[in-house]
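Of the protein chains in this complex, one is absent; all others appear in place.
Naming follows writing order (A, B and C), and every chain is counted from residue 1.
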Amino acid sequence: MNSDQPPGPVEARLDRLRGRALPVNHNARTISALAANPGCPRRALMDAAGVDKQKIAAHIGYPAPFGQSRFAIGRGNAFEARVKENGAAQLLALLREHLDLDVTEVGYTDFNDVAGNPSRELRHVRTRQALTGQDFAPRTLFDHPLLRLRVGGRHAYLEPDLIALRLDGSFHVIEIKSFPVIDGQADAGKVAAAAIQSAVYVRALRDLIAEAGGDPGRVSHETILIAPRDFASQPVAVSVDVRKQLGVLDRQLVRMTKIADLLEPCPATLTFDLDPDRDGTPRRPREELAAALALVPASYAPECLTTCELCFACRAEAAGSTGALGKSVREDLGGIEYTAQALALARGQLPSAEQAEIAVLLLRAAQLREQLLGEVFP
Amino acid sequence: MAETIEALERRIDELRVAVREAVLSGDPALAKTRRAELKRAEQAWEDALAVATVSAVPAPAETVSGQAVPEASPVAGPGEPGSLLPLREQVYEALSLLQVPAAPKLIATVHEAFFGSTFPTTRVTSLKRDEERSFRTAPFARPYYICAALSADYLSPSRGLLAVSTWPMERRVIGSLSPRVDFLTAAIRVADAIERIPTPPVTARRLLQRFAASIPGASGGARDQVKPDVVRQAADAELSVHADADSRMRREAADRARRQLANAEQLFGAKLQPVSDEAGPNAG
Amino acid sequence: MTVLAALARAAAAATGRALPTKTVRHVHLSRRPLVLVAAQLAGEACAPLAVLAGDDREKPHLLVVYEPRDRTQRFAFAADLAGIILSAIDRHVEDDGDPETPYPDAPQLLVPNLPHVTFLRLLGRSTRFRKTEGQHAVPPAVPLLGRWLTYYAERAEVTPSAMLVPMTAALADHWATGQSATEDANLAALLGWIDPPDGMSGPAAARAAEDPVRCPPAGPVTDPTFDNEVLAPVLQAMREAALAGDDARLARARASMDQALRSQLESTWALMWRAVDLLGGLPAAAHVEQRWLADRRSFTNQVAWIRDGGAPQARRDSAVAAARRLARLEREQQRLAVERAYDDPLVMAEYRMTGEAFAGEVTEAEPARLEQGRRPVLRPWITVATADEVLFTRGAVLKSPVRPAQQATVVDIVSPGATAGGDARTRIVLELKGGMGRSLTPPPGTVPAVGEQVTYTSLRDDFQPAPKFPDIDDTPWTHGGPPPEYVPDDEDAREDWS
Partner (left out) sequence: MSTKDAAVSARAVTDAILADLAKAERGVVVDSPPGAGKSTLVVAAAASLAERGERVMVVGQTNEQVDDLIDRMASDHGVLRIGRLSGQDYIPAPRIARHANVTARTAIADLIDHPLVIATAAKWAMLNGLADSGPRWPWAIVDEAYQMRSDSLLRIAHLFDKALFVGDPGQLDPFSTVETERWLGLNWDPMSSAVAVLLTNNPDVQVHALPVSWRLPATAAPVVSAAFYPFNGFTAATERGDRAMRWNTQPFGMTSFDLALQTAADSGWALYELPHRHTLRTDVEAVDACAELAARVLLRGAVAVSEQGRRDVTAGRIAIGVAHRDQAAAVRRALAARAAAYPVLSGPDRDVTKVVADTANRLQGREFDVTIMLHPLSGRRDATAFHLEAGRLCVLASRHRHACVVVARAGIPELLDAHPSAEPVHLGVPVKFPDGWEAHQSFMAHLADFRVPGGV
């Protein structure tokens, strides 16, 4: 997992930050999550260090609100299996009409293990050989190839559902999702997530090809989304242009390398180590851990509630700030940081020069509410 | 002294809540222990009921651990005709009809379509282990074994595919084109089988439809009445495209297998030193 | 959002209690609304697990799908649901009246949140094209239900409509909580702020509402731990019982599934009725009745359309249908905005904040002022003094909510500085036109008198006539020409459900 080179000063500090725990492996989902709130130093730092945010959050008493229903997981697996069964017969049929895949293009190779050995290094080597044409078996579909992408200090291993190689020699990333495409429309949020994940694979694949001296341009930015059509489990193929997502991703990866700037203000002794006992139960005092967390500033917004494992902890921390009420509220309150300030101004407290404009409005608003509701401000 | 049914029911409800709380608080270990407790309570409840109600409860067809994803087990309506044959025989019937290596799901579907009974795919996977064990204890004692298909490159067992030991090695090795070739061959076999039956059952016709849907020109327009001969022609047509390349690859791999592998490995696949239990049963 | 609303949220956060943002209720509430709370299987496009529905808060009907993936069971469920919804509809249909006059009332459907609206839309989409005979036949009520659910879902897109109301939206429209809009989407949390249990603060109640074990989410998607720890084992037990053909165990398993799902739906059911009471506590705004009349009309037409064998709603809008719908939605939206401001001083206050309206006192009035032309016309002038900030310029045409028939044109604006006697108020001189009858002397009350408190705004309730669009068959080449006519095909009927 750790990078091939000996860890530099930054890596060393990130390792200390993480403590004894093994770094959580990035996957396409966590990498794409980096773009969810790029303005948050706390998140950026912990992700770069591979800290298990879930565990931290649970230990300080704010477990992440995300769980996955086994029905959803089961549905996902069942659908992927169905698409891939019998040499991905259904998929071939779709690609033939969708990408006018040539009838000779049926080669199907399984990269889930190498001769029964699931080691990621082996699988990655094998994937590289196959994708860079170092073996000559006719291949069209690559089932769960194992790619690598450098994220922050270390390599993340990535497993796309499928990669299709067209006769014209260009690669198309295929993402199999189990959310439905109904009358040509799908949940825009889920498609967006799928798109950025595909972008992660495209990036990793381009790097792989480039390293092998090939032309990364051979990896198409037109990825293919396979999802159930309407209410049945018949798959449908839709192509998704991920150029924008690639742009976003590249920016994030660059930011990850600039992580030093974020480390700079933190005390050198800072660590999120859980001090686990033999069977992994954390022994580190909660307060201490919470205090350590507080040393890295977070930029909480309600949007975090759906994207970040630490959201509840950060929300509690942000209580009393206008941002906790939503970005638009904070904006309407003229960027004032705390609700108490806003209310004080509404009550007529003398504003600072910077607050002068908003103060007028708040006072006015308070008067109107008072007139119309007989409300008096706390 | 066993608790009353009501008491048990209350316990079960409480434990369910307890488990969920453990999960939500991000404490998998605690959740695990409480789950076990819950299972015990539920069992106790079942037993208590069994005592209470005189009706003798036949053992369930299979017990799936609480961890298993329900979707994995088949959704069979009550009163489905079960076959009297042992599982390996049923699998054999299906594979003999298909004449190509196949995945448990396809095997089960084929058997349901043409032999009127189905079985949980989960059991088919364990079947392979039993077969290997019995072969290693008494080689060639049985007329045939349900064995693995071998991946052409490493001659290791190819994930999730079953074959029959009496087939020629050429048929049991899987090159990169083989999945497609075998799919087309299977389609043809199914088409033949349907033609042999005077009034093919709905399940059989639906199976043929499923095949036809993924073969160019096989559906011949109307998706509801696919014609066996149309499917056969279409499959043959595409088969002719891949056949040579595929059989070349398979012959080469088969020779290698016969040269390099011991009997057991020829049937159940060569193993690298397994690095994790995921690598399948230990070759010893 | 506006400063006014933002301030309300800030104040709510500080006081730990939601604060009103409206003085009247802007949404219609039926005397006997049909409340519906649903649970849906995670990961599926639209696999109903259970529904708690009815118009009697004491006796809700519980419908459960024991094998959510089984096509027949789903359609059986759809048929049962149809039983509830269609009978509610039938109760409102009076066929003796002439088709022009709308039915006296329409069945209002209340659901917890927006995901429920989507759920009903998809349920409608997945049932309305079904065939009732031949292969893949379904019970006759199923496609009918589909068309009604689709009708409700599409009606819900029309902002002024109250046919299908997601409760979180209705509540959040009338109260400001001390949490974010994202968190307001949780019905229990939202109600926690508005009406916390005794001895509990708003935030405390909201936090408690976020515990999926103590307080099951309003759905329709159920809590993952419920799925994994409760539902999955029960389903498993049921399947095993079925496989073993053990009817006693099957019955027990079904009973515990009923109980499990009821436990998930009941608390939300209770919350729904609490919300109904809370909203009902507010007096209805002046235009609510009129908007409900539009709903009754639309409902009456839909009944007629179905009775006269009209086709089910298309999958996607044609070019003409899309343009028509957009035009209607925009007009309705605009009208709603004006009506709300006219009905509710607190809404009007938003416009006063932004200078699109002002309220003040009439300081001078020339009710009988005549404009001399070929023949004299009545053009009274009044002067209004206001403390509001006025952004209007000369010539701006305004209206007063209490005199909608009358136009007021800004003649002059005298800013406070210019006025003598240190009055800090702005003076606006308005010329009035219309709403004063024929004669040259205005009837009493038609012209605001000195001392009267008045409000004037640039929000106008007089709209352009509805735009005309070509017939579908005349769809021009620029938009792909006329679309093919819809003919139900087998695909529609077959399309198996998961």
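Convention: a contact is a pair of C-beta atoms (placed from the backbone, for glycine too) under 8 Å apart; a residue touches a chain by one contact, two chains touch by 3 or more.
Keep in mind that what you see is a predicted model, and the values were worked out from it rather than measured.
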item	value
Neighbouring shown chains of the undisplayed chain, as defined at the top	A, C
Touch criterion as defined above, residue of A:Asn37, A:Ser69 or A:Ser233 at the omitted chain	A:Asn37
Which residue of A:Glu159, A:Asp207, A:Asp273 or A:Glu303 touches the chain not shown here	A:Glu303
Residue among C:Arg91, C:Arg214 or C:Arg316 that touches the chain left out of view	C:Arg316
Residue, one of C:Thr15, C:Thr159 or C:Gln259, that touches the chain absent here	C:Thr159
Which residue of A:Asp100, A:Glu121, A:Glu211 or A:Glu357 touches the chain not shown here	A:Glu357
Residue ranges of chain A at the interface with the undisplayed chain	35-39, 181, 184-186, 188-189, 191-192, 194-195, 225, 238, 240-241, 243-244, 247-248, 251, 255, 299, 303, 327, 330-331, 334-335, 354, 356-358, 361
Absent chain, residues of chain C that touch it	157, 159, 316-320, 322-323, 326-327, 329-330, 333-334, 354-355, 391, 467-471, 474-480
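The criterion applied here is as follows: only the chains that are shown with their structure count from here on.
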item	value
Contact graph of the chains (line, ring, star, complete, other)	complete
Gap in Å, rounded to a whole number, between the CA centres of chain C and chain B	51
Distance from chain B to chain A - Cα centre to Cα centre, in angstrom	35
Sequence positions of chain A contacting 2 or more other chains	67, 70-71, 73-75
Shared interface positions of chain C, touching two or more other chains	223, 225, 228, 232
Contacting residues of chain C [partner chain B, same complex]	67, 69-70, 135, 211-213, 223, 225-226, 228-230, 232-233, 235-236, 239-240, 242-246, 248-250, 252, 490
Of chain A, residues touching chain C in the complex	65, 67-76, 178-180, 182-184, 228, 230-233, 302-303, 305-306, 320, 322, 324-326, 328-329, 331-333, 339-340, 342-343, 346, 358, 361-362, 364-366, 368-369, 372-373, 375, 377-378
Touch list for chain C against partner chain A, complex	1-11, 13-15, 19-20, 23, 41-46, 122, 125-126, 178-183, 210, 221-225, 227-228, 231-232, 315-316, 345-346, 349, 352-353, 389, 495-498
